[in-house]
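For this view, one protein chain was removed and the others were kept in their places.
Going in written order, the chains are labelled A, B, C, D and E, and every chain counts its residues from 1.
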Amino acid sequence: MTSHYPYPMLNPPAFRWNRPQPLPTDPKVHEWIESLDEESAKTLDWANVDVTLFGVPLSRSSISASGASENPHALRQAWKGFSTYNLDEEIDLSSLRVVDLGDVRQHVTDISICHQNIIQAMEAMRNHHPYTTPVAMGGDHSITAMLVKGWKKAHPEERIGILQLDTHFDLRSLEDHGPTNGTPIRNLIESGTIHGEDVYNIGLHGFFNARSLKEYADQAGVHYVTLKQARKKGVDKTVQEALSQLKQRVDTIYLTVDMDVLDIGAAPGAPASTPGGMQSDELFEAVRIAGQHPSVKAMDLVCLDPLRDVREATVKTGVHVMLSFLTGRIQRKG
Amino acid sequence: MTSHYPYPMLNPPAFRWNRPQPLPTDPKVHEWIESLDEESAKTLDWANVDVTLFGVPLSRSSISASGASENPHALRQAWKGFSTYNLDEEIDLSSLRVVDLGDVRQHVTDISICHQNIIQAMEAMRNHHPYTTPVAMGGDHSITAMLVKGWKKAHPEERIGILQLDTHFDLRSLEDHGPTNGTPIRNLIESGTIHGEDVYNIGLHGFFNARSLKEYADQAGVHYVTLKQARKKGVDKTVQEALSQLKQRVDTIYLTVDMDVLDIGAAPGAPASTPGGMQSDELFEAVRIAGQHPSVKAMDLVCLDPLRDVREATVKTGVHVMLSFLTGRIQRKG
Amino acid sequence: MTSHYPYPMLNPPAFRWNRPQPLPTDPKVHEWIESLDEESAKTLDWANVDVTLFGVPLSRSSISASGASENPHALRQAWKGFSTYNLDEEIDLSSLRVVDLGDVRQHVTDISICHQNIIQAMEAMRNHHPYTTPVAMGGDHSITAMLVKGWKKAHPEERIGILQLDTHFDLRSLEDHGPTNGTPIRNLIESGTIHGEDVYNIGLHGFFNARSLKEYADQAGVHYVTLKQARKKGVDKTVQEALSQLKQRVDTIYLTVDMDVLDIGAAPGAPASTPGGMQSDELFEAVRIAGQHPSVKAMDLVCLDPLRDVREATVKTGVHVMLSFLTGRIQRKG
Amino acid sequence: MTSHYPYPMLNPPAFRWNRPQPLPTDPKVHEWIESLDEESAKTLDWANVDVTLFGVPLSRSSISASGASENPHALRQAWKGFSTYNLDEEIDLSSLRVVDLGDVRQHVTDISICHQNIIQAMEAMRNHHPYTTPVAMGGDHSITAMLVKGWKKAHPEERIGILQLDTHFDLRSLEDHGPTNGTPIRNLIESGTIHGEDVYNIGLHGFFNARSLKEYADQAGVHYVTLKQARKKGVDKTVQEALSQLKQRVDTIYLTVDMDVLDIGAAPGAPASTPGGMQSDELFEAVRIAGQHPSVKAMDLVCLDPLRDVREATVKTGVHVMLSFLTGRIQRKG
Amino acid sequence: MTSHYPYPMLNPPAFRWNRPQPLPTDPKVHEWIESLDEESAKTLDWANVDVTLFGVPLSRSSISASGASENPHALRQAWKGFSTYNLDEEIDLSSLRVVDLGDVRQHVTDISICHQNIIQAMEAMRNHHPYTTPVAMGGDHSITAMLVKGWKKAHPEERIGILQLDTHFDLRSLEDHGPTNGTPIRNLIESGTIHGEDVYNIGLHGFFNARSLKEYADQAGVHYVTLKQARKKGVDKTVQEALSQLKQRVDTIYLTVDMDVLDIGAAPGAPASTPGGMQSDELFEAVRIAGQHPSVKAMDLVCLDPLRDVREATVKTGVHVMLSFLTGRIQRKG
Partner (left out) sequence: MTSHYPYPMLNPPAFRWNRPQPLPTDPKVHEWIESLDEESAKTLDWANVDVTLFGVPLSRSSISASGASENPHALRQAWKGFSTYNLDEEIDLSSLRVVDLGDVRQHVTDISICHQNIIQAMEAMRNHHPYTTPVAMGGDHSITAMLVKGWKKAHPEERIGILQLDTHFDLRSLEDHGPTNGTPIRNLIESGTIHGEDVYNIGLHGFFNARSLKEYADQAGVHYVTLKQARKKGVDKTVQEALSQLKQRVDTIYLTVDMDVLDIGAAPGAPASTPGGMQSDELFEAVRIAGQHPSVKAMDLVCLDPLRDVREATVKTGVHVMLSFLTGRIQRKG
């Protein structure tokens, strides 16, 4: 079938909710987010689009068994229960124009094709409409390396920094098992896409990282603040300081949220969440602050497996994380 | 069957635990709470009763599917695991006399009959023994409008205020779907039962209320403090201030606790609980403080669906909320 | 079968992970902890052993139905997912030598034999290698009385104090039902093994202890700080103060962690956990601080039932508690 | 909003899957079933439509708490996992044209409006395109009375028989609680819509019907075959005989499938399913045979609550029941 | 507290449902079964009682962790959902007079006291009212040995046979662990209470019995029919033949139903249920046939753990087993 869809690497969302004319007074999230398909893609005025959402349903690159590939669909179902109105901030997200581009095409048995598609999808996105903020719904954490590489291909001159909210360093060696979900930050450093010193990890704690990874982080100059340290200062202030420091060195800050940064009680559906992790409200605030920063230009949310969730708590939290980021977008400063 | 039970609209509790003679030294809650039946109703000395508990097993008026009708039974089962002794406050609840009146009669297919029965039950209760504190175990939130209307019918001269602990405004219009669980506060305002300015809502947050409801609240003069704001000052102090302000305007303060005010991790069995909500200990303290206030004269607990609970966590939390309120009763000031 | 294993009351662990030669650079916990069997027992140099782990798979002495007997096995399975490196403290546990001795033998229908075996196991352990720190994986809380009695038999001259992290006093009378999981502290006091004043309980709250038990505690001079009080000062400081006071009176402090001290959201697999309990990170810190204290010489972890757990959250938390204690060991002061 | 949709009582399906042009070689069910919306409704050639599917998301008329209102949505999600090809019968359902009309509008607090809407929806359907086979996705069993009444209003001259696959008689009195899910057959008899003797119930068993209902059934001439009796002869033959006998008396046979006819192991998501019930394959065959019969002209499937399901087993079984009926349609004889 | 209750070893049921006067036309099981308490015990006319139900909440004698102690309470809760009318057999159980005596007293840490209490309870029951049929709700299978021993003490002259529906022989040696749930039949044989040849076990299958137990069974002359063999002939006929053969040798046949005889899909709440086991309807019929036999004079139901159940399927099946037995009682022949 010949396709006129501008993204050869993206499947338009199967679940289409075209924006009604006009938008209801009190929209739910699914009534507000526009879903692009081959028809609507032809006429869309990209200059008006603020945010481009897309799914990356890949989790076969995960070290342990994961159903994070089901997450984009789960988020799309769950956001029907959310209003666009953020009461805490008195902000209505519906002033943003958000388009759901669908899912990046995946291959079942050739993971390198999956990864190439992700790189190309981000590259195409940056070339077609560089003023939108891409928000990726993973998938496992291996996708972050690909998304940032795609960005770099579109903007080779830019220096890119990473703000990572995570329980893990994700600095494992690629030698043994290739670009798994344990490797994205190392992948980016070793491929020369980013500098180690341009990574800020907030949320590490406990017994969930090997010592050698900490040593690698130190050698590579990766910045990190454990959750314990962050809480002493305030997670919100810690995030602000990280952004300020990054701002002085880089052109673009990429925000990556690994849902396993959350406490296991708050995120039973993140396969690697642990006891002693971040609380939901800390994460919402961290992400909102990141969204406010003008240098933060893209975001992903990874490692959420809806198949293991309890009462949809983690999926709902995932939606809230995305909406908190978009709230920050509207509050963007400078 | 001819009935001599004084409440035509109440079914005596099927599960009867008449107080042993005498009460054990270390009673469990079910050994302390007295269950009224037709026989014991004839001889009860109401002047000695402090609190009248009753169930309102109605949830077919809920917008989304809910089993909150099962909650009164679940609470009665779960409180067998609780002592009457509050160690934090060094208070033994058994100094209060609490009578369980049973459940308000419900109709399966005519919700307006259900609602009328609730109104009449509260009215009768206030007329029969106005010095007891009624505590209602819902049911969904639609019942609050009925309970307050019943109070108003018995005490037409009183000005009634509402202290609402809730993630939602419950200010939806009654036009489309009648008195659902999304409407009780608006129902009370529009029926003239209360003034908008006499409502204090504590606990709102996130993306769970439409903008138009916030605008309605503002127009109606409803007071609200988001959870984020409340935490900055302390939830306990926020409650105290709300009570102080209400006290200056109203005769009676009615406390309504929607269990969805709690975080989804703490209350998986509240169908509309969300990430980023209140923690259990904050709620226990809020309710205890309310219980202390002499103007707080009635309470309800709504929107707890035991069918969706995980390891009975929410039901146990519901019992604890009630017992915290009763602790406050004993600590009542002035 | 004739056995050369030095502990007649202990079964060597069925699940053996002998330490590889040499230990990997980045060991997981199961690669680091050495499992003793009859062969390796013959040649082990006990002088080099820091910690002796063992399971006490007894829960038929629990008042209500409990599968805490499955806990030692569950912890051993779950710790395969933990690194030995504590990132918060920048400490690698692998500098400690920890040996898993297996499980204390249990009898199915004679609980007094079970209890005698536990006493003898601890006594033998103290006699064979008194410089190791025993860490017991329960089982229900009845085992604590036996473990401390075993210690006392090996060290009759020592004065022993108890640091108890628990939602309950565990001071029930032994008259009605013998040494159940509700009685260990009273058992130790009434048997003259410890003095009431040498018990410090931190974590009590809510409606989960009868008034008479509080009165018994007061009469016996048991020290206790409710969770609410502890939080005002900081749980960590409260623990430090308790240790300092105990230090002035006793030779040995025994740490007992009842997992039901945790909030029901954090520990769904502790059958008696309640709403309003401790959070995981508070407990980790409390236990680490206890581990640092030179007078704290043994620890147990009880009342964790893996059969009721949700997504292994409680079991993982149990492993983390143990590892936090061992972190403290390395940080031991004085 | 002015609507051009021909069914004032039906909401078009929110989840739209318009038939691709052309249908894939190997369609999944959602690619084959056409979803009608206001646009497509204008041009649809009803003469080519074989089956009209619609949802009846009403379960607040259920005696005990039920989430069967979620069933139409759940079926639509689950059928994406089904092929249109029935391998057992070597029949491809895609030769039928099936249109999903959406859901009958429901009111939250006025159940009589819900019931009226259902009656009108069926009546309109029969008037607009009387040659299609309506298939209703309930909802609780109260809807059956309304659907059959709607049919009768459109075809007052017809004599209608009922083939009921159910664990219950559904012959409760309407006096106490109105038209609940326990009453539909009695409702139809007492309203004169059908004759008692034109009801054939297959699947009754055990202790799930009061004796008085059996006596009512006998007096009303209702035919019934217990599951035990049916199995002796074969459930398939029992169904065939019932159809043959009905055929001699009535013009139209209406098939109603209460999912609680299934064994509790096979249908954990049917709130009233019981041990000792029908097996899935027996039900599939029963329904297929009914579908073959030229007098069977409509079907419903009720009392499936996806909120209580285990691993979606019951929802998948529900889809299979519908597809088995449609297989029978293609095999229709005479 | 001085007690006038005739059974020193039995606690009257906490959950009391005294028979209403008169019984409703269509009683539910809890409205029909009379609960004895100290008051009603004084005046009860035992000559009119047909069946004496009682709970034996002991499962600490179970080899693996079990919550079968919770079963009597769970059955009493669940039978509120059952009618007394058996539609298959057109029999109303309410023609039997059934009294619930409460639970046999248990000790928490001395299992031998538990076992003695069970023996004494059955002995007292046989002495007080030898014409009633005792029905015991276990508890684990160790109780069967005690119940039969109690019978034998009351009727030392009787020869007792056992009809055992079970996946296991329950012939383990008592030497290692005493009278566990793996030993009851051997316990009875070796104590001389019964002859090995008077045991008929129906339902064995698969890999769930050690070879030595089969050899013991052969040596002891125990009769057994595997499930596979039983199905070839019909489980119902197999039961009838076993009863006929037993009848020729013994005075009294005791029926013991281990719920793990059921397939794991049908009985997820029986801790030792296995794939390939009996189906519910086979068990219901087997038990009904046993109930019909005049020599069958007592029954127990064991090893049902409600804490592990899924959607109450196993508990509901347990109630159905009991009611099927009582149906047989009414159909008793000869």
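The working rule: a residue touches a chain if its C-beta (ideal position, glycine included) is under 8 Å from a C-beta of that chain, and two chains touch if they have at least 3 such contacts.
Worth saying up front: this structure is predicted, and the values here are computed from it rather than measured.
Which residue among D:D92, D:E215 or D:E241 touches the omitted chain?
D:D92
Which of A:S142, A:T238 or A:Q292 touches the chain that is not shown?
A:S142
Of the residues D:L163, D:A210, D:A266 or D:A286, which one touches the chain left out of the display?
Of the candidates D:L163, D:A210, D:A266 or D:A286, D:A266 is in touch with the missing chain.
Applying the definition given at the start, please give the residues of chain E touching the unseen chain.
Contact residues on chain E toward the absent chain are 204-214, 226, 228, 263-265, 268, 274-276, 308, 310.
Hey, which chain D residues sit against the chain that's not shown?
Residues 25-26, 29, 82-88, 90, 92-93, 265-266, 280-281, 284, 310-311, 313, 316-317, 320, 323 of chain D touch the chain that is not shown.
Residue by residue, what part of chain A touches the chain that was omitted?
The list for chain A reads 59-63, 65-67, 69-70, 107-112, 142, 177-180, 305, 307-308.
In the analysis below, only the chains that are shown with their structure count from here on.
Rounded to a multiple of 5, how large is the rotation, in degrees, that superposes the C-alpha trace of chain A on chain E?
With C-alpha atoms aligned, the rotation comes to 180 degrees.
Looking at CA centres, what chain is most distant from chain C?
It is D whose centre lies farthest from that of chain C.
Taking all residue numbers used at the chain B/chain D interface, answer same if over half belong to both copies and different if under half do.
same
Taking the mean of the CA coordinates per chain, how far is chain A from chain C in Å?
The mean C-alpha positions of chain A and chain C differ by 41 Å.
Between chain A and chain D, what is the gap in Å from one C-alpha centre to the other?
So the centroids are 44 Å from each other.
Considering chain D alone, which of its residues make contact with at least two other chains?
Within chain D, the residues that touch at least two other chains are 308.
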